[in-house]
Structures are given as C-alpha cells and as structure tokens.
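Structure provided below as structure tokens; questions to follow.
Other chains dropped; remaining ones untouched in position.
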C-alpha cells in the first residue's frame, strides 16, 4: 500500500538527485520515509536519498518496493507548476502508479524491481576532513576545472586552513581556493583526492546553488557530499570513488 | 489594389495560425476583410482565418488574391517590435508586396496563386457537443498526451458533465479531466473522437494560452477549434479530421 501527496518541487528535487546517476531505480516505500539507493553502471558514483514522511502533505506506506523509470517520472512531475501538489497512489494489482496533478491523471507502468541493478551499501568511512560550503562554490570550481581537464582534485591544506578545488590540464591549470571565511565550516585534516570530473558535474546539476553541502574528504579515498532539500526533510548523500593519482 | 497598415503583433498572430499547417497560402484581399483558407498537404488539417478591416489601422482592398511564402513573411514581421506598425502595399504591375516597418523596406516577390494548393471548403458540421476552454488547458492535455502516444482522444462524458483529453500508450496512460467548473462553457452531447497528436500540437502552437477556444466535437467526426485574436477582430477556425478508432 502506498498513497501520498507531495509538492511538485520537492518531488522534482528528489528525482533529479538520483537521475543524474541512473535511469531506473528502486524506491523503498517505508512506513516513515521514502528511500532510494543507487549506483551508476560503472560502480563509481552512488546516491543515498531519504525523504521523510513529514516532507509530504500526506503519506501512507507499508514497506513495499517499486521500480521506476526516472526520466519518465521527471517528465510527469515537470507537467506540474512549482506550487502544485502531486498525488501518488500504487495499484498493487496492476503494479501501476497513479499520478494526479490538478485534473491530470497519469498511469505509470512500473518496472520489476528485480530487473534493476542491486542497491549499493554505502559504507561509513570516517574521513579526516570535513568542509561545509555553498553549492554555488562547488559549481564554480567544477566549471573552472572543466575548462582544462577531465579530472578534479579536492584538497584541504591544514596549515593554510583552506579548501582547494584544482585541475591540471596539458598546458593550463586552474584552482579555486576557499579560505575558512569563504566556507560555512571547516574541520581541517589530511585530505587530497582526485576524481572524475564527469561524475561531479552530474552531481552538481542536482545540488541547489544555495544548499549547504557537507564534503567529507580523505587521502585517495572516496568523497561524500551531503545536502538537504524539501525544507530539511529530504537528505541526499553522494559518494564518489577516487581516481588513482599519477605523480 | 491593396494598401494597409496593421500592428506587427496582429499580423504575426494571423500568419502564425496558418503557417503551422502550410508553407504557402493564398490571401484574399476582400473589401471588408483579409481572408485565408488552407489545408495541409495530407488533407487532414484545415484553417480558415479572417481579419476584419477594423483590425487594421487603415485598410484598402478591392478583392484581389495574392500568393505568399508564409515563413518569409513571418521573418519580415519578426523584424518589428510588438508595438510597431507594418505597412503593406501591393504593386500590381510587378506583383510584389512592399512592406515597411519604421524605415525598413522589404520588397517581397509574390507566388502565383494558381501554383498554390486549392483552398478547401470547410463544411458546416452541426456537431453535438461544444466545449469552451482556455488555450492553456488544451496545451496541458496535449503536452501530457505527447508523453505516451501519437494519438489523442477528445471526449465528452454527458453523465459526468466533463471534457476529457486522453491518450493511451503501450504501457502508460494519461488523461486530463476538465469538469464544468474548469471550463468556460460546456454543451454536453455524445462526442468522442481520436486525432493525430502532431496536428493538434501544431495548431496548439498558434493558439494563445489565454484565448477562449470553442471546441466542437462529435462521434468519430472532425473537431473544430475556434478562437479570436487581434482584439476580437481576427477569427481562426481549425478543422481536423479524425483517426479511425481501433477497439
């Protein structure tokens, strides 16, 4: 059983954060929250999303799992105006999801969850550095890095108390230096890792410019990016595997 | 003889409503109105447009017929700002149309009207149902239908007193239900017909979002869509042939 009403903008934020990594996903309709975990086909980027029951206008669920085509669901949510409410109701017999937006009804065929890639376990990593920064700053660093390279280095300089977003191209280099006063918070620690820029660009598309993004970073370790949406009642964690640094 | 001055926005609205169906058309320069009738090459969609002399700043004509390339004429009208006036004057000898917009003169070679597809007769159909609805609602139904199918069903439910825009895809279905209170007016009657979505999408491009659209509908009959522009002094009627419904 699943029956819920949610604002179109909250639904869209939730879907966008997952669709940047995968086309299809399982959605867990838990009693107290909707939850999605997914990993991209290359096993490089993962996403863990929860949207609490309180983020919905109304929410009833009993622990089922459905499989959805994310682009299709995004298109439907895209039909709504930001203020519109979206009604979702699962028909257990036909395995279809009924979606209603102000007189418009959409009957969405679901995907067999068993046909969808297994959900990843996102490990606790206890990383030595933590940076809290505006989404817009991360976007700035990514755009600049994209001018010169396919890779991006995230680095904390403990002595300088600064966070660096860096890229080295064949002829040109770029770095964005964010000092303690440019950041919302910084717990400095030994941290420097290289990542594929394509994945960070995709994740950045979903991160709101004004979000507080908590970045957990280590030395040649995966990075974790956390942010909230839906007035704090939705949480997204991205985890991205590092590239081996060639020196 | 033809000599007229009209606002750029009225001229553009007139041209757009025809150019969604055909590339070239005949324009009848009647004494009291400018009139266009055209049918698309597949004989599926027709348009009947009149723009009264009163819609012009000034209008003099004596019943001639000219043939025009609509895209070219739209490009020229597109050079004007919305508030600009467009002067049109036919040179009978050279068979060219002189167009003037604030210092800019364009001399447009006309097309031999005899080389243009014959104008259709748009029949009186006396259809059993009539729905008056905002252009924006029709657009909403078309956009939704386009997510699942190439066809769209328009239907009136007499018992429910509601107008439905519906589409059935291979796996997903969509319908927009507009009750009497969502409509400007409804004369219910037995009416349900299936149409090619492409034609309705094209017609919808020309229909202003805030226009009152009068929809005349029957059972497996053509649909007629009427709306006004140019402060009520321009009238457009589209007629679209139905698709055979496979049950």
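Here the chain labels run A and B in written order, and each chain numbers its own residues starting at 1.
Everything below uses one rule, namely that contacts are C-beta pairs under 8 Å (C-beta built on N, C-alpha and C of every residue); 3 or more make two chains touch, one makes a residue touch a chain.
Quick caveat: nothing in here was measured; it's all calculated off a predicted structure.
S.K.: Beyond the 2 chains sitting in the coordinates, how many copies does the whole assembly comprise in total?
M.R.: Every protein chain is the same sequence, and there are 3 of them overall.
Throughout what follows, only the chains that are shown with their structure count from here on.
S.K.: Between chain A and chain B, what's the gap in Å when you average each chain's C-alpha atoms?
M.R.: Whole-Å distance between the two chain centres: 45.
S.K.: Within the complex, which stretch of chain B touches chain A?
M.R.: 140-141, 143-144, 147, 171-179, 182
S.K.: Under the stated contact criterion, what part of chain A meets chain B in this complex?
M.R.: The touching residues are 72, 75-76, 79, 103-109.
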